[in-house]
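The structure that follows is given in the form of structure tokens.
Here the complex is missing a single protein chain, while all its other protein chains stay put.
Up next is chain A:
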């Protein structure tokens, strides 16, 4: 019996695929413990590695069953180009459910609109510049609540779930619940221009008119960080979903990255020669897209802080989809870039132009859907971008069909798992690693070698010949000895200091025993 070749190939493909997946779950290579001297440790580590391997394999195998859906895509035939395909053409091909995602909502009075999705993509918050706030259920397109706050609304953002959202209004930031009830007025933020919510840390970040960056813990209400960027007014702000570092784009062409525990930016980089107009982070955290007024869109590798790709073009707003598609919006024109080859070489994927005169204010991919929402001056629109969203959702992470009970439970859980603000750092994988703050003491041998070298150097110095009376050999020897002593002195002093410290410690510990009788009554009494 011969198995058909195609089958063999298929098997090989499957194993390759599996290997790839396993690699993903293994999260890197094991350190080579061949050169470890401790055999016990070696054995334990190898056992551990084996367990990891098994776990990864199990996960990779489970993936097949847990991720049944495949992402959508556009395929061009012949001389066709994907970016020539219009929304109308797509509409003809897709099913009814998806057809519902193509719409324009025209609200000409209160625009331009800004948008935000919950992490599951079920709900959308909309905020019109002229005070129009609303929450929309995206599945049945129900308007859950809409309110008119009667003052400028600059940004709107969901908090940890759809029950609460924050809006940056004329003077302050306000928190509302789903019913439109104002819960809090966050005065410390001032007139915020842009809001971001760090969902793992429960921090609401805002940047205001004066270029001040605020972090507020929404569970306890305390301001965690309040920093002056010193780089002027900006409304370009985005959170890196990977490490929760907040990126700000400034008028000087610089992008700064912040964490709530330091007043200086973690990174400051000059990205553009003109002001930075938009900023977006790839979900994996390694890629950043910036757009500047110098008609450049740049993609940056955040591990090396080097530009990967520079494209020409303006963009007022940028957004990465879950699958890594980059949407750029300028004027009434939307362009979606795609990394076709997987080499982070972005090229034009789709385009969409709105009706003339529409000014796009905000682009937002809807999570877990191939939908791009466009907030513009005349309301908001929704278009289909095949292959934008993650096709499979993890109900433990984000469940679009969450029941209220699940939501409550998740709320509690996420509160329990809340991360402290100091865990925000450029490379969060460094948490738990070894980092010794103090300088390692030189070993005794090293110190001795140092002293010896110094002494040798002192011996090697040639003494000048002095005038007659002072040129005695005895004096010369004396001088040499003095020089050596001088060289040795700091080391000796160090040693003495150390010894003193030790003796001091000893004294401290042995205090109770040695106290003379007259002083014993002053000694601290032991609690019996």
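Just so it is clear, a residue touches a chain if its C-beta (ideal position, glycine included) is under 8 Å from a C-beta of that chain, and two chains touch if they have at least 3 such contacts; residues count from 1.
Assume contacts and distances are computed from a predicted model.
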| item | value |
| --- | --- |
| Undepicted complex member, UniProt protein name, chosen from "Guanine nucleotide-binding protein subunit gamma", "BHLH domain-containing protein", "Epoxide hydrolase" or "U3 small nucleolar RNA-associated protein" | "U3 small nucleolar RNA-associated protein" |
| Among A:170, A:430, A:459 or A:472, residue touching the chain not depicted | A:430 |
| Candidates A:26, A:183 or A:484 - the one touching the absent chain | A:26 |
| Contact with the hidden chain (one of A:19, A:38, A:80 or A:109) | A:38 |
| Interface with the unshown chain - residue positions in chain A | 26-31, 33, 35-41, 43-45, 47-48, 51-52, 54-56, 58-59, 62, 252-254, 259, 261-262, 264-271, 273-274, 294, 305-306, 396, 422-423, 425-426, 429-437, 464-465, 467-468 |
